[in-house]
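Sharing a structure here in structure tokens format.
Only one protein chain is missing; all other protein chains are in place.
We just call them A and B in the order they show up, numbering each chain from 1.
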Amino acid sequence: MPAPLTSEMLEANRARSAAERAAIDASCRGPVLAFAVSAVFWLLMGSVLALIASIKLHSPYFLTGSAELTFGRVRMAHLQAVGIGWASLATVAAALWQMCRLSRAELIYPKILYLACALWNVGTLLAVFGIIFGDGQSVEWLDAPRYAPPFFIAALGIVVAWVVAVFRRRREPHVYVTQWYILGAVFWFPWMYLVTVFMIFWAPATGVVQPIVNWWFGHNTLGLWFTPVAVGTAYYLIPKIIGRPIHSYYLSIIGFWALALFYSWAGMHHLIGGPIPGWLASASTVGSMMMLIPVLAVAINHHMTMRGHFHRLRYSPALRFTVFGAIAYTAVSVQGSFEALKDFSEVAHFTHYTVAHAHLGAYGFVTMIYFGLFYYMIPRLTGREWASPLLIRVHFWCAAVGITVYFVALSIGGWWQGRMMNNPDVPFGKIVTYLLPYLFTRSVAGVLLTVGHLAFAVSFIMNLAGWGKRRSGGPTFFVEPGG
Amino acid sequence: MDRGMVIFLGALLTFSSSWLGLVLFPFWQLGGEKPYQKDETDDPYPVPLQGLALAGQKVYQNNGCMYCHTQQVRSERFGNWWDANGEQRTGADIRRSYGQRRTVSRDYIYDNPTMLGTMRTGPDLANIGVRNPSAPWHHTHLLNPRSANAWSIMPSFAFFYTREKVVGSRSDKALSLGREWTVNPGYRWKPSAKEWDALLAAQGPALAAQVGLDPASAEGKKQLLDYWLTTPEEDYQVVPNADGDALVAYLLALRKAEVPLPEAKE
Partner (left out) sequence: MSAVDLALFLTVIGSIVLFGGAAALALGWAFKSGQFENFQHGSQSIFGPDEPPGEPTDAFPGEPAPRP
């Protein structure tokens, strides 16, 4: 039993711990901010491309006549901008910062990470503009022209090396569940990416093996790259913000290994009914149902951790976004598991229902959690508070209402689209006409989301420009970087 | 601890096997397929694309056609629907004449990239070359899909076409569309009231004499406009460029699920 600490000793401990945390944040500042700024830039680009594509689907004469802005190209460019640009860069920022904090280790040789960030941006630029100017590959999630992957591979290599290096220098002996998720992601993704690029582009496999590998990759990009880091972020932010440890830490670890085990099976439902061996789709259905285990583990855990603290959603912007994302994770995953069932999937397949589902996952869950992370992380990196609570509220409500409208409209429209497509007596033109109001509603939702993103970008720029109040004291016992 | 180790080693094995199952096994099972020939005199199926059609595949790929059009036919047992008597039936794809049978892996052995597609904003194209073998129709449809189906939301692919002055005689490839579709390719054109009045003043009587309408009455004037818009331009023509020619050649070469294959019997 250690001797009771005097209040001076407590104070000294507290100051030492705060100084250590501040030093770690300071070491991350440059590179993590570089990744975060690029991520937000690509989020804006992706939003504009998304809006163009969305409007074109109900008003085909909008921006018609130029090859560069034809729907097919804009849609491919949108996915690259938000998938490889926004979400992946935000994933890297999240992974680097949290790995440093949780390992209680400073980021070493930060300058090389600038190189990684530059390479990634050049790659995304080549991908987006390459597609716009006619080099799109029509391989979903991998539409980037052939000259882009080398940039991503080099950048990923550096990022992975740095995450692992920070982990190896850790002063905290315990490996927190978030670190498991981050390590899993940085291990799975580069490997998946290399194998897939190899099998589709460098030494193309025959016939339908390509779409099989393609969907194994496409689904796992969400499941084994964005999901682990985003879920891990929620596992760090929620307890940290409300000041209460995870309800069941044991369950969170089980959840991690269950995700690792089952997620990679789930991708083949994208090919249900297609020219692939029947057992593949069946195995995929089993994997999808098994995913209920880790999903419920996360859902129960986050809910129980939050219990009694829901009133804090009013006071903390980061918590709002993160909890929204965590709830969407449960919703989208449970939906996904049931979507893999045969009768369900036979209707939803080839329709906007799937598009709604994908956006609930990529936006409602992943993007919202990264927004939460940015609201928490950026002030601790720049040493500035957010300048405008109003902009944060605008961002939150635009994003929350926007994605909800988006999801509801396309789910309803998509479901009936599927029912009508399965009935050969319904002429195709009728289905197209039926969908128009739903597609228009999607554009309205898209405008809302874009307004939210603009508010966020303005907030971010104001923070970087030093318009916010300096952080001091306050709830985090913040120590000025360098001071 | 020992028990934990066993559980996790088991879990690991399962995990590795998923990569094995999802990537390696299909590769093994599907990688070595050969074209089908009923006997020596029979033509092999499928055959690789060549020439213009091969170039067209690239146009299809680079413009993301796959994101609205699938190229796969699902089986007779896929998807429930209920007919007029309330009886439950299945298999819409074949009834919509997307193919005579479901597509199987052998249909795709020469496809690279294999653009199965995952979205049907537009109809399936696996057998479009059989379902609609008319090149002129595809050209007019690509120039502006509304010229074929008023409800269509497909983009205009006017950038695959060139509008040019007719020198000598009209080109064989010129699209036979009314001037409303060709004056401003990609859009549906209409003269303003002023332009129309000017036009009527200049050539109204000659035009009216051709069809026997009276340009003086409001009704006659409107009917004359409709007639004039649906007749082709005299001194201009719209012809496909290399990409347009190639894309249509590719579409016409899409003939999947039309040749019977033993493995596609149900």
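The definition used in the following text is that a contact is a pair of C-beta atoms (placed from the backbone, for glycine too) under 8 Å apart; a residue touches a chain by one contact, two chains touch by 3 or more.
Because the structure is predicted, anything quoted here is derived from the model rather than measured.
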item	value
Contact partner of the left-out chain, one of A:A230, A:I392 or A:L435	A:I392
Touching the absent chain when the full complex is considered, from A:H58, A:R169 or A:R312	A:R312
Residue ranges of chain A at the interface with the undisplayed chain	10, 13-18, 20-21, 102, 172-177, 183, 187, 191, 195, 198-199, 203-205, 236, 239-246, 249-250, 253, 260, 311-312, 315-319, 375-376, 385-389, 392, 468-469, 474-477
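Just so it is clear, only the chains that are shown with their structure count from here on.
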item	value
Residues of chain B touching chain A in the complex	8, 11, 14-15, 18-19, 21-23, 26-27, 29-33, 60-68, 70, 72, 74-75, 78-84, 92, 95-96, 102-123, 145-146, 149, 151-159, 185-187
For the chain A and chain B complex, residues of the former touching the latter	56-58, 60-61, 64-67, 70-73, 75-76, 134-140, 143, 195, 199-200, 204-213, 216, 257, 260-261, 264-265, 267-268, 270-271, 273-277, 280, 283, 287, 343, 346-347, 349-351, 354-355, 419, 421-425, 428-429, 432-433, 436
